[in-house]
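Note that one protein chain of the assembly has been removed; the remaining protein chains are unaltered in position.
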Amino acid sequence: MAFFKKINQKARVSSNTGFGDNASSYGGRFLNKDGKANISKTGIGFFEKYSWFHSMLNVNGLNFFLIILGFYVAVNLVFAVIYYLIGVEHLAGMIAKTEPEKFLEAFFFSAQTFTTVGYGRISPSGFLTSGIAAFQALTGLLSFAVATGLMYARFSKPTAFIKYSQIAVIAPYKGITALMLRLAPYKNTTLTDAEAKLTLGLTIEENGKHLNRFFPMDLELEKVNALTLNWTLVHPITESSPLYGFSKEDFHNMPGEILVFLKAFDDMFSNTVVSRGSYTFREVVYGAAFNPMYHRDESNNMTVLDLGKLSDYREATL
Amino acid sequence: MAFFKKINQKARVSSNTGFGDNASSYGGRFLNKDGKANISKTGIGFFEKYSWFHSMLNVNGLNFFLIILGFYVAVNLVFAVIYYLIGVEHLAGMIAKTEPEKFLEAFFFSAQTFTTVGYGRISPSGFLTSGIAAFQALTGLLSFAVATGLMYARFSKPTAFIKYSQIAVIAPYKGITALMLRLAPYKNTTLTDAEAKLTLGLTIEENGKHLNRFFPMDLELEKVNALTLNWTLVHPITESSPLYGFSKEDFHNMPGEILVFLKAFDDMFSNTVVSRGSYTFREVVYGAAFNPMYHRDESNNMTVLDLGKLSDYREATL
Amino acid sequence: MAFFKKINQKARVSSNTGFGDNASSYGGRFLNKDGKANISKTGIGFFEKYSWFHSMLNVNGLNFFLIILGFYVAVNLVFAVIYYLIGVEHLAGMIAKTEPEKFLEAFFFSAQTFTTVGYGRISPSGFLTSGIAAFQALTGLLSFAVATGLMYARFSKPTAFIKYSQIAVIAPYKGITALMLRLAPYKNTTLTDAEAKLTLGLTIEENGKHLNRFFPMDLELEKVNALTLNWTLVHPITESSPLYGFSKEDFHNMPGEILVFLKAFDDMFSNTVVSRGSYTFREVVYGAAFNPMYHRDESNNMTVLDLGKLSDYREATL
Partner (left out) sequence: MAFFKKINQKARVSSNTGFGDNASSYGGRFLNKDGKANISKTGIGFFEKYSWFHSMLNVNGLNFFLIILGFYVAVNLVFAVIYYLIGVEHLAGMIAKTEPEKFLEAFFFSAQTFTTVGYGRISPSGFLTSGIAAFQALTGLLSFAVATGLMYARFSKPTAFIKYSQIAVIAPYKGITALMLRLAPYKNTTLTDAEAKLTLGLTIEENGKHLNRFFPMDLELEKVNALTLNWTLVHPITESSPLYGFSKEDFHNMPGEILVFLKAFDDMFSNTVVSRGSYTFREVVYGAAFNPMYHRDESNNMTVLDLGKLSDYREATL
């Protein structure tokens, strides 16, 4: 891989990315397209490996509901078995006649107890059944307390709501060229004090060994006071840029990866939100410029941001 | 618009406001009077555009209650239809005789199940009805879990509780003049480490093109340790101020806008709170000074801050 | 008040305390002993002045419970009146005979509906009564959602749990003297990155006018990595100290006030907590030194912090 020698020797190296340096033991890309690190963990027990709370916050809404529904059915089955084994004669007001019907009615009594709806047509009478029903009502309330907490945590989870352009471009810029990519907030949130970092990740050959190397990519503007319209991240390809001297072919042939990290402050919740992205060199369009994506509205009183144009570009001669 | 040449050429330009530079495609004022950016978004689906959670936090209290009430009625109507279609003979204890009455009673049974009040005069008997009631009780508890989370999020939402003077003034200040505006905390909260920024926004002509330009306005004092009494933001109009050389007429004729940004720390919740404001040049009184707004109480033991005087000013010769 | 000339002319002045400069309109001490600013607010409506949420977080536990209890009784009275006016014949299962008893039973039915306990001995039958009961069950659940949020906010409220010594001392220190005061964390919390600020507040005469002046007081150590044992704040009275040259009599005669501000990070909640205190000159003991307040335990395996000794001092010759 002789083209690794192409890397600009003047470029600064970043040693604090949290990824390993030893390329011979490192597999695959650094960040997945969704911004998560491309690693797995072993040597640790299943339950120790996962934070159930973090997991329940990450599953999608439908699965979240199905997990809760499954838990609800399972708990009621367990208690239905217990009530049935103790004897349904301790449940006053039963109308079922066959055994399966009796089990079913015990199941519904369990659900009525667990949710504390407690209609009372069926009610516990013996000591054991009454005690277990009292215990079940407690566990029901605690379970719904957990569900309340989970649901609050899910929808108050700090989220950046940022869209990235699907491609990055190498565009003309003040007499030289620059790598540009574009991002925009797409929801009715207010983001301020936004800060971006670009890092180039490459596997290079150094003294005969393959090593992962990371290069910080300077931005024309690293911070904006408010993320109101779109923001174009501009990395000027100066003599100190790690991309200095790269040709169109180099971008096609080299397995480089551009890591994007964004941090902003969500005013409404007083939360810091973060967002990550990744562009491989294949996702860089050489010789292109982004089209504008905002315009006046008809009344000339408001500015309109058109998110459908986030990845729109035209050809540009470098 | 020849008066744009009046802008002080020595003034620094700010490039990180998050607003676009291209005035020809930009419409209207930058910030609305309530501090929100004056933009709208297109090119994105309705549901993708809004964060329902942010939206529910922004509607006023009455609408919030009406939305919940509407949801409650709608859910109960849906379940009432289901119970009615399955057959009200599976609801033990019904007393209704006509069909509309039966539907109504099914509706009330639904409400009693959804809220888990479960009086039990009416209770489900068949398998299907019992199963749906068990499911409805679950959805009821989960719905109220969401409502609990929303309500907590609403009233724990970090809010600055800051009032701004309705006008800004150009006042005499240490031999020169200064633009001043005043703000004060008006609730029983404790704000510390307050930090303010002023920015001048203008549409100017540069090389024949109309461009939005933003100028940071230096403050005599950018931070206070505690926001206890009122705080007067003072921008001295020195030779490096973007307002240097402006006459009374300039303020009347030019379409400038002064953007205020305030950040403080709410001790009670350990939250950073932010507040934004905007003054057009029409809201600047030339040749005026604010009147004091605090005084001793009668017993001479306490200081009284009179918020009714926040915008009080007297004429002052420059 | 000629002794105001005693203030060290080399001392730096602090202009960002958030208190006003104009002493002639300022009344009383700056901070109350509990750390709250000694001001009141007028010119604003009662409901606009208070954040009910902040207020409910500040009342003590008993009052909080009584307010909730009062609200509960009031709501049930209102609904009892409504049910009674509609007619108790629409409440199936009533056993009361006299009118007062009927009202009482309507009240208890209301409570059973509001809390969703819904025994069902009494149950609504008519359309109007059933509808109102369905509405009341909704308001009940929402009210308890508010109570849940309030309670969570109350006990998760960031609190510093810091005790201050009742007095400050002027003690010998490295050949000169120093003002010292002592603080210690007293609960089972873990505070890190603690940071302290001392400010001297005085009303002084300048060019014939009385003005409030604030002087930052440099500390030997402004930050500690962890607030584990006690922390003695030491302000060395060097030539640049505002207290330089003060005699024992000056401390007795002058109306000075030392403002303490502490900020720390509570590890458990990942919250910044703050604490404020205030010492008038009368609370400064001239010529004293604090006694040690920690020692080994008997087994020599642990260090014991004795909070009862926080204000213990011995005389010391300056």
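We just call them A, B and C in the order they show up, numbering each chain from 1.
The criterion applied here is as follows: a residue touches a chain if its C-beta (ideal position, glycine included) is under 8 Å from a C-beta of that chain, and two chains touch if they have at least 3 such contacts.
For clarity, every value in this text was computed on a predicted model and none was experimentally measured.
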item	value
Option from C:36, C:223, C:282 or C:314 whose C-beta touches the chain left out	C:223
Per the touch definition above, residue among A:86, A:104 or A:137 touching the missing chain	A:137
Chain C residues touching the omitted chain (full complex)	65, 68-69, 72, 76, 95, 104-105, 108, 111-112, 115-121, 144, 147-148, 151-152, 155-156, 159, 161, 186-190, 192, 194, 221, 223-229, 231, 265, 267-270, 292, 294-297, 299-310
On chain B, residues whose C-beta touches the chain left out of the figure	116, 118-120, 148
Residues of chain A in contact with the chain not shown	14-20, 22, 25-28, 36-44, 48-51, 53-55, 57-58, 92-93, 112-113, 116-120, 122-125, 127, 130-131, 133-134, 137-138, 140-142, 145-146, 148-149, 152-153, 157-158, 197, 199, 261, 271-274
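Definition applied: only the chains that are shown with their structure count from here on.
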item	value
Self-contact between copies chain A and chain B, residue sets same or different by half	different
Whole-Å gap between the CA centroids of chain A and chain B	27
Centre-of-Cα separation between chain C and chain A, whole angstrom	38
Overlap residues in chain A, where contacts from two or more other chains coincide	116, 118-120, 148
